[in-house]
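Encoded as structure tokens, the structure appears first; notes follow it.
Excluded from the complex is one protein chain; the other protein chains are retained at their positions.
Each chain gets a letter, A, B and C, in the order it is written, and its residues are counted from 1.
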Amino acid sequence: MEIIKEGDYILISTAGRRYFTKVEVGKSFSTKTGSIKLAELIGKPFGIFYNSHFVFKPNLEDIILHGIKRGTQIVYPKESFFIGLKLGIKNGMKVFECGTGSGALTLIFSQLVGENGIVYTYEISEKFLKQAKKNFERFGIYNNVKFFLKDISEGIDEKDFDSAFLDVREPKNFIKLVYDILKPSASLGIIVPTTNQISETLPVLKEYFSDIEVLEILQRYYKVVPERIRPEDRMVAHTGFLIFGRKFITEF
Amino acid sequence: MEIIKEGDYILISTAGRRYFTKVEVGKSFSTKTGSIKLAELIGKPFGIFYNSHFVFKPNLEDIILHGIKRGTQIVYPKESFFIGLKLGIKNGMKVFECGTGSGALTLIFSQLVGENGIVYTYEISEKFLKQAKKNFERFGIYNNVKFFLKDISEGIDEKDFDSAFLDVREPKNFIKLVYDILKPSASLGIIVPTTNQISETLPVLKEYFSDIEVLEILQRYYKVVPERIRPEDRMVAHTGFLIFGRKFITEF
Amino acid sequence: MEIIKEGDYILISTAGRRYFTKVEVGKSFSTKTGSIKLAELIGKPFGIFYNSHFVFKPNLEDIILHGIKRGTQIVYPKESFFIGLKLGIKNGMKVFECGTGSGALTLIFSQLVGENGIVYTYEISEKFLKQAKKNFERFGIYNNVKFFLKDISEGIDEKDFDSAFLDVREPKNFIKLVYDILKPSASLGIIVPTTNQISETLPVLKEYFSDIEVLEILQRYYKVVPERIRPEDRMVAHTGFLIFGRKFITEF
Partner (left out) sequence: MEIIKEGDYILISTAGRRYFTKVEVGKSFSTKTGSIKLAELIGKPFGIFYNSHFVFKPNLEDIILHGIKRGTQIVYPKESFFIGLKLGIKNGMKVFECGTGSGALTLIFSQLVGENGIVYTYEISEKFLKQAKKNFERFGIYNNVKFFLKDISEGIDEKDFDSAFLDVREPKNFIKLVYDILKPSASLGIIVPTTNQISETLPVLKEYFSDIEVLEILQRYYKVVPERIRPEDRMVAHTGFLIFGRKFITEF
């Protein structure tokens, strides 16, 4: 049983809605259901149903959906959970990411590589990088992310990455660069919103990478009334297309 | 650059197909493209394009799709990658799973909790558990899984789990048990193939868990011809429905 | 070239939005783009781009989506277009429908059976039937629909229908009745919003009908920017499940 302390982030759930906040003495939090004096939560366990509100410890999905501040379109859990494991990212790995954006995916990579791994993340916009760093200070678990304010077309000094991800406007411009810094057999992932970008990316990708896959992930929620099981009326129809490939070499 | 050694598992990719095998001296591997003497790969790096075949180091998805032996329907990566992170599983956690099945999901949990975490997995079928153990011996990274041949309706001694997953025929029978062994605020995940099972599970689940979600994940692959971008002709339309909830307590 | 007359219904399209109205002298119609004096349209052809507004002759989809008044959830074109032809409805046929609802599907059946066909439609709610009749007066093409204010569980005098459709809360209660009034080999269609209703309907349906199919139809719209082809952000995830069967007889 983990106890809520001052300064902890909490997820408040009530009447089908979720709220993300920080436990600060002297503050109250109001929802449709009512109001909670946050100080009263201190000393109580996470998971408590208090004053008609459920108070949970935020997990990674909560943090991404409700916790982080966004300056950009983020990579959503339905894609980012898949990306992390599809890229084979695990403890101790060295991962490349560009761009950082709001750092939502960076948080996942950081958690997956753990304390012995490292994530190098590059962002061209100072504003976004500042945002991402702040998100990481708040919600990062490990001190394993290096943030770079840099246009990677100028080149990167690091190499021997175990895996790489590109979330940039023109991924085709960076395929060769990523190829050079990846270990052979390592996977590259890319997200693009449009099919035109798929068309533009594939020819370059095919020069350097094998086992190319393009896919999209759809998530469909259901209403949770047992005697009336049916999908929700509306759903997210599109966030992005995912492209994956593996680095191969012909000699060594 | 990681070098292929005798006894390593490899993923051979050629002509749009993938093959999983072990590097054994004296053996050859034949594909549509031709044949490779496996001993010739020893000393070459993973990622090599050799004799018209790409030779990759299998990642977690390769292992699940092509490596493990299956005695049962497995939880596929499109779901299992999502489950792992949706449940908030990370390094150091203590995770409960029932049933083990072929151990595909167990491998993911094991990788996510890392060397300081632990996975307790329960299976009622001796045959399946044996299979799962063998898969884990071959492909597990950490020595962090405890396998139990047990009908959990008899009760479980362990408790204080950080997260739990049920892949059983009648999840409704085990909701109370899982509730008792989970920490407050922890998440439970369930997979069921039919909507009838959703209907049966929800009433019991709602007694003990909050923030219930029911969803399905669809994965749609695209052909990778840049000048003719279009989805594949056919896709997997269904594997299972995912149900999630969080444990709450009303007093402590 | 068809000319707009006083009293005609028109579809006004501008700035990505559509409006449905009737041409009445002395009235203006205002949109985000501006205002049109409707009298000025008289004598101009349908299809005219006038005063920054496109003025089209409403087709069946426009009438269903924008023209008819709704007292109930209607069957949407993505389903109703499919239903009409899946049931094999064509000129000269005699079609059974219950309930009428707002008459959206009735309009399609009426159009498909043409002047030599006939549609019998039954509704238990006086309010809905009144609405449906009014919609039919406005938008029906043929005088080929008979409206009944009736609880069909009391029985129906008509028989020898070529096809039937049920949009009622408990279709299972009417399967036998519909069986009795259908010609052998004729198709029955049913729409239900929940999977529980599928479960309840099938056992009864299977007693009397063969070749049973259950399906859903999803429609995904794309943004129409040529250099940025991608699905719309959101879509309708669910309206209803469709169930179909064919009447068989074992002797005659």
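Here are a few things to note about the model shown:
In this text, a residue touches a chain if its C-beta (ideal position, glycine included) is under 8 Å from a C-beta of that chain, and two chains touch if they have at least 3 such contacts.
From a predicted model like this one, the values you see are computed outputs, not experimental measurements.
Within the set C:124, C:149 or C:217, the residue that contacts the chain not displayed is C:217. Interface note: of C:104, C:119, C:145 or C:198, the residue touching the hidden chain in the full complex is C:198.
For chain C, the residues touching the chain absent from view are 1-2, 13, 18, 44-49, 54, 56-57, 59-61, 77-78, 80-82, 84-88, 90-91, 108, 111-112, 114-115, 141, 183-187, 195, 198-200, 202-203, 206, 210-227, 229, 241, 246-250, 252.
Touch with the hidden chain on the side of chain A covers residues 195-196, 198-199. For chain B, the residues touching the chain absent from view are 193-196, 220-221, 227-239.
Note that in this section only the chains that are shown with their structure count from here on.
Between chain A and chain B, the centres computed from C-alpha atoms are 21 Å apart. Separating the CA-averaged centres of chain B and chain C is a span of 45 Å. Among the residues of chain A, those in touch with two or more other chains are 195, 220-221, 227, 229.
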